[in-house]
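The structure under discussion is supplied below as structure tokens; questions concerning it will follow.
Here the complex is missing one protein chain, while the rest keep their positions.
Up next, subunit A:
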Amino acid sequence: MADTARDPPPDRTDFHEVEDGEDLFPEPSAATPESTSAESQPASLSAVDISTNANGPKQDSFFDDDNEDLFAVEATEEVSLDSPERDVLLSDGPSPAITPITPPTSVITPRIGHTHDVSYKKLKIEEEEGGDSFDVHISVSDPEKIGDGMNAYMAYKVTTKTSMSLFKQRDFAVKRRFSDFLGLHSKLASKYLHIGYIVPPAPEKSIVGMTKVKVGKEDQSSNEFVEKRRSALERYLMRTVKHPILLKDPDVLQFLESTELPRAVNTQALSSAGILRMVNKAADAVNKMTIKMNESDAWFEEKQQHFENLDLQLKKLHASVESLVCHRKELSVNTAQFAKSAAMLGNSEDHTALSRALSQLAEVEEKIDQLHQDQANADLYLFSELLGDYVRLIGAVKGVFDHRMKTWQKWQDSQMLLQKKREAEAKLQFTNKPDKLQQAKDEIKEEIEELEGKVQQGERDFEQISKTIRKEVSRFEKERVKDFKMIIVKYLESLVQTQQQLIKYWEAFLPEAKAIS
């Protein structure tokens, strides 16, 4: 019905929010220079093997209480430059103390071309000066179709405006495609999810949507698709940088700053990595069902229940709002049709004054149909998309809780194994083969020592992830409330505008109706 292509609504780039000066890691602030001395194993860390594995922050040395402030948004304390942990943070490779934990999303993304050197030197200097408050504003704009046919893709301009010294410039832009975003998320997920950080999920793929764009269909639905995607990518990036840890991640910085980014081929659904992902996901689902964790912490139990419920309600709300969008679009179409019909009726009417009034009515209705269309867009881009985002975010939160369970499981497994070995050791005392005995005894002693280490590590990991999750959840909830409130207020204001316009239109029509004689 709507033959004229409706332009997508203007760029909504007001997700910029200056964070309050609150310390998001309200641990007893030990000035960080102390932390170097509190380091248990500074020396061993410099002997790190730099392998091409996913690089995450080193668990061991970093998550002691004292070091918390390193991650504070406002690092007002001076951080010593030469702390070896800084190097360790930014280089690749796991710390030797970490037993190779295969994270569930164990896609080993081949790391091609690191440009870490430059970025982490910058970080060093910046941290020396003392960090700055959050001030990053990202916009995703100018979707541009590159190429033709099935190999075509959309390139988006990612513009960053910032005053933070974390970045090389204050105002810069790069071109990125959708798979780049997915690649970024994949990297972040593999680094941080398994230790309890809520990594914002990337927007979803859509084969149908993209195919239409590739094929070159320039209609309202494909325009809407591109606009939805653009807007979602922007929100995704803003959420990611609002996270104090993720903001400083080299992959994030590279994504925002580098002109050239290596293609993330492993994000394609049908790649070997993609299939591996699917297999892992299925394995996870099975595992989740079999892990029976003894939850000793009421907080976690309560929170898990809370998120389950939130998930349910948000999904329901999302569905209702999607229905609203659909019906409002219908209303717009029906109003337009009525307008045309009323115009024809007006033409047919032979009483002059009535004819004029009917034509006016047709005009009013036509304007109103455009109003409804605009309102439907607001319904969609403000309300509906917000809810969709949060449904996915809650999914990430639930994932993090699952990781905690897995960590617990690992710890328990190590404990059980240790137990078995101890029993085996005890049994050895009673065997009658003295020559083999000593050798076996030594072996077992070694294994037991190793396992004891593992158990300790497992317990530490578990405690760490629990602590991280608590902080993350508290941060998430604060953000969520703020986010919602801001967007709902915007949405309600859009409704107000629509109604005010309606008043104007009908008030203009009223004298016309009265003029019929």
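Everything below uses one rule, namely that contacts are C-beta pairs under 8 Å (C-beta built on N, C-alpha and C of every residue); 3 or more make two chains touch, one makes a residue touch a chain; residues count from 1.
The rule we apply is simple: contacts and distances are computed from a predicted model.
Of "Sorting nexin", "UREASE ACCESSORY PROTEIN F", "WD repeat-containing protein 73" or "Proteasome subunit beta", only "Sorting nexin" is the UniProt protein name of the chain excluded from the display. Listed residues A:Leu345, A:Val391, A:Leu428 or A:Ile444: the one in touch with the omitted chain is A:Leu345.
Across A:Arg277, A:Arg328, A:Lys454 or A:Lys471, the single residue that touches the chain missing here is A:Arg328. The chain that is not drawn here is touched, among residues A:Ser163, A:Ser272, A:Asn309 or A:Gln439, by A:Asn309. Between the chain not shown and the residues A:Gln337, A:Gln439 or A:Gln456, the one that touches is A:Gln337. Annotation for subunit A: contacts to the undisplayed chain at residues 306, 309-310, 313-314, 316-317, 320-321, 323-324, 327-328, 330-331, 334-335, 337-338, 341-342, 344-345, 348-351, 353-354, 357-358, 361, 477, 481, 484-485, 488-489, 492-493, 495-496, 499-500, 502-503, 506-507, 509-510, 513-514, 516-517.
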